[in-house]
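All protein chains but one are shown in place.
Up next is chain A:
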Amino acid sequence: MLILHCPYCGVDADETELHAGGEAHVKRYGPGSSDAEFESYLFVRENPKGVHFERWRHANGCGKWFHAARCTSTLEVFGTYSAQTTEPPQEIKDKISAKRPGWSWREFA
């Protein structure tokens, strides 16, 4: 059972307080988008062994969504940050680089 730090209320929350929301930084495509773009938005997801970016909601807590950068293999958590961003903050990327040199995930590295 994971523990993730909620960046809004500051609680180190047990997984039972949290609701997993799938991959982070997915770009929304609406009307006017191509079939390929819409497919990538709705259905195409990463499935990494290693560095991953996820959406979580502190559902049984403050109710806020946040993002977590963590390793799917070792369960190490590199950091949590606001969901109100389209890419991971530099500080988080630096932390990952320190521990997983040469990492990449989608367009981020």
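Here are a few things to note about the model shown:
The working rule: contacts are C-beta pairs under 8 Å (C-beta built on N, C-alpha and C of every residue); 3 or more make two chains touch, one makes a residue touch a chain; residues count from 1.
The rule is short, and it goes like this: contacts and distances are computed from a predicted model.
Only one chain is not pictured, and the protein name UniProt records for it, out of "Sarcosine oxidase subunit alpha family protein", "Elongation factor 4", "ABC transporter ATP-binding protein" or "2-oxoisovalerate dehydrogenase subunit beta", is "Sarcosine oxidase subunit alpha family protein".
Checked against the hidden chain, the listed residues A:Ile3, A:Ala20 or A:Val44 yield one contact partner: A:Ile3.
Contacts to the hidden chain, counted on chain A, fall at residues 1-4, 14-15, 21, 28-33, 35, 38, 42, 55, 57, 59, 63-65, 70-71, 74-77, 83-84, 99.
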